[in-house]
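Below is one structure, written out as structure tokens; comments come after it.
Missing here: one protein chain of the complex. Every other protein chain is in place.
Think of it as A, B and C in the order they're written, each chain with its own count starting at 1.
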Amino acid sequence: MNTDSENFYTQIVNKLKNWARINSPWVIHFNSGSCNGCDIEILATLTPRYDVERLGIKLIGSPRHADVLIATGPVTLQALDRLIRVYEQMPDPKYVIAVGSCALSGGVFDGCYSVIGDLNKVIPVDVYIPGCPPRPEAIIYGVVQLLDSLRKGTKPSKFIVPNDIPDFILKEKINGND
Amino acid sequence: METIKFLESGKLILEKWIESSQTPDENRLDIWISANNLKSVVQSLVENHWGYLVTITGLDIPAVYDQDNVEIQPGQLEALYHFANDAAIITIRVKVPYSKPQIDSICDLIPSATIYEREVIELFGFDLLNTPNTEKLILPDSWPDGVYPLRKSFTNLQDLEISKKEQSND
Amino acid sequence: MNLSLHPLILLLVFPGGLFLMNIGLMYEWADRKLVARFQSRVGPRWFQPFADTVKLLAKEEIIPNGVHKIMFQALPIIALTGALTAALYIPMFGFEAAFSFEGDLIVSLYMLSMMTLSIGMAGANTLSRFTIIGATRALTQMFSYEAPFLLALLGPAIAAGTWNIGKINTFAGENIWLILAQPIGFIIAVVGLMGKLELPPFDSPEAETEIVAGALTEYSGRGLALFHIGKNVELVIGLTLVVIFYLGGIANPIEFILKSAGLFLVVSALQSMFARLRIDQTVGLWWRLGALMGLLQLLAIIFGRYLGEILR
Partner (left out) sequence: MTEGKKEKFIVPIGPQHPALKEPGNFEFTVDGEIVTDAAVRLGFVHRGIEKACETRNYTQDLYLLERVCGICSHVHATAFVLGVEKLAGVQAPPRAEAIRVLAAELERIHSHLLWFGVAAHEAGFDTLFMYTWRDREVVMDILETLSGSRVHYSVNVLGGVKIDIDQKLSDLIKKDMDFLEERTEHYMKVVTTDETFLGRTRGIGTLSRDRAKLLGAVGPTARASGVKRDIRVNAPYSGYKEFPVKMVIDQTGDLEARFVVRLKELYESYRLIKVILEKIQPGDIVTRIKRKIPEGEVISRVEAPRGELFYYIKSNGTEMPDRVKVRTPSLCNWGTITDVAVGHKLADMPMLLAGIDPCFSCNDRMVEIRSDSQPSQIMDWDGLRKYGIEYYK
């Protein structure tokens, strides 16, 4: 009886923890050699048109406060140490999202002498978002995929966000102009 | 027409140091000078308020070998100092050999040149005399000394390690 | 509501503790939502601050190298306790205060300052440069807004002729709203409150563009959560104080909610309207303008009372 009720309480606490984690991912952004394209699009997700705060996502500055690391760029040798340090400074549990072709494979910079090329060689990545750069919608979709996998209780299996999000905004605009 | 006037006045200023010159484009003038004269050339340009320093470009001219692997022409480095005045561009070109790649720093004349100088020091291995700052600017901290990525002989860091190992094996 | 409850219950359940924390979280949500709406965004969902707090509590707490460990862990608790204790002297939600005595205004104000003090010490305790600069700024700012804020609250106190928050509340309820009688004091009090809570534009102690997250940069998990809660509690108390003093007091919960909401709207609008002030600009503003205006108003009130007594 005693152990049962204990189990019950731990279950509830765990559920609550998980719920909180899903609903409050604080994100830190690190640029390790990106061309800015991805960084701008990440920043754009904060702005009125996309507004990720409605999902509880908050972009913060200190790695100590962060849950999710969004890294862009092909990991240059100079940024390597910092990237690892930022990752290590983050308290557990922590997740990593790689944004942009460069962080996936090196992109156009693959094979350059001062570039490692694949974020996964340096730190474990949970979600990849391809695109050069991915649209803000794709980035939000990637984060939501991470949250979904948390909801299911699994650490996200390597999930790659498809890059075929329809350009509904454009079509709307042009059609509206007719 | 102004451009041509600018170029002519520039040529006039620099006349006594010119070793050879050419005009590859209507708004450009390339001037070869000897490395010793660089400072006086730049000084006269600055004093006459002829344009501003756009950048310093480094070029690597690798050594040429004949079939028997004998060096016909030793490897050279070339530094190009681009000065622009509206549309007119004067390029001052200095050639130095690999063995003694020494050029006078022009930072005391043009303070902003330090960034360009650090760049060519790192990437080409120029030896800029009296340049105020030789700390690494662009390359990673872990970069090995004496390896200049923009020289033609450099291919890749991994290859560098392989060839080092091979040398030690020999 | 004069039940004789154990002081610990008063501190931990109502009016302090659980109740205040939850109200604080609601306030934070309202604040963020309003700012988001002013910035033409959708803004967070209603349970957002709650989720943030639970998540932070559940997270690993990293104690950085080179800090005084006990201090590092104790400071968030001290900060929160200070804020909660202050709540005991304030007639929350239209109920009477848990404790009250002549002079509790001063006590509660200084309990509120514990928060800033703890943040300052927390910043100085960690070895990061950002935290040290953040701590310096937090303390500098405290020294500058504290005096004008106190002067602004002193006005109503003198008008009411008492140092007891409860009595001031009754006085405010019976007389004309003091915002009309002492408009300058009201402005200083609201702006002072924003300075106290380090809300924009007075958020240079935690200016993320300059010094990451200020004094709290190195805090993670539980410590950060406690500081957050403490800040929210302070927000509740601060707003309540201003409502009591300047908006005609609070006699019942409905009045409390309506008046607080109104004041909140003003504070949020002010937050989103200005660029961040530099720390020296903040200090300058407070001492040159705030303190002077506060003093002027105080003199006017004293003179008015004196005049009134002569006429009588």
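Criterion: a residue touches a chain if its C-beta (ideal position, glycine included) is under 8 Å from a C-beta of that chain, and two chains touch if they have at least 3 such contacts.
This structure is a prediction, so every number in the text was calculated from the model and none was measured.
K.L.:
Taking the whole complex into account, name the chains on display that the unshown chain touches.
P.N.:
A, B, C
K.L.:
Can you list where subunit A touches the absent chain?
P.N.:
Within subunit A, the residues that touch the unshown chain are 29-44, 46-49, 59-61, 63, 73-74, 76, 78-79, 82, 86, 107-115, 132-133, 135, 167, 169-170, 173-174, 177-178.
K.L.:
For subunit C, which positions touch the chain that isn't shown here?
P.N.:
Considering the whole complex, subunit C reaches the absent chain at 38-41, 129-130, 132-133, 136, 200-201, 203-204, 207-212, 272-281.
K.L.:
If the missing chain were put back, which residues of subunit B would it touch?
P.N.:
Residues of subunit B in contact with the hidden chain: 3, 24-25, 27-28, 52-55, 57-60, 80, 82, 84, 86-87, 89, 91, 110-112, 114-116, 119, 123, 135-140, 149-150, 152, 154-156, 158-159, 162.
By our rule, only the chains that are shown with their structure count from here on.
K.L.:
Return the chain whose centre of C-alpha atoms lies at maximal distance from the corresponding centre of subunit A.
P.N.:
Greatest centre separation from subunit A goes to chain B.
K.L.:
Considering only C-beta pairs in contact, identify the chain pair with the most of them.
P.N.:
A-C
K.L.:
What chain lies closest to the overall centre, CA atoms only?
P.N.:
Of the chains present, the most centrally placed is A.
K.L.:
Could you work out how far the Cα centre of subunit A sits from that of subunit B, in whole Å?
P.N.:
Those two chain centres are 43 Å apart.
K.L.:
Which positions in subunit B are in touch with at least two other chains?
P.N.:
Answer for subunit B, listing residues that touch two or more other chains: there are none.
K.L.:
Give the list of subunit A residues in touch with subunit B in this complex.
P.N.:
Those residues of subunit A that touch subunit B are 76-78, 80, 111, 113-114.
K.L.:
Considering only the defined contacts, which subunit C positions touch subunit A in the complex?
P.N.:
For this pair, the touching residues of subunit C are 32, 36, 39-45, 47-48, 50-55, 58-62, 208, 212-213, 216-221, 224.
K.L.:
What residues of subunit A sit close enough to touch subunit C in their complex?
P.N.:
Contacts found on subunit A: 16-17, 19-21, 23-24, 26, 47-48, 51, 53-54, 56, 58, 60-62, 64-65, 67, 89, 91-93.
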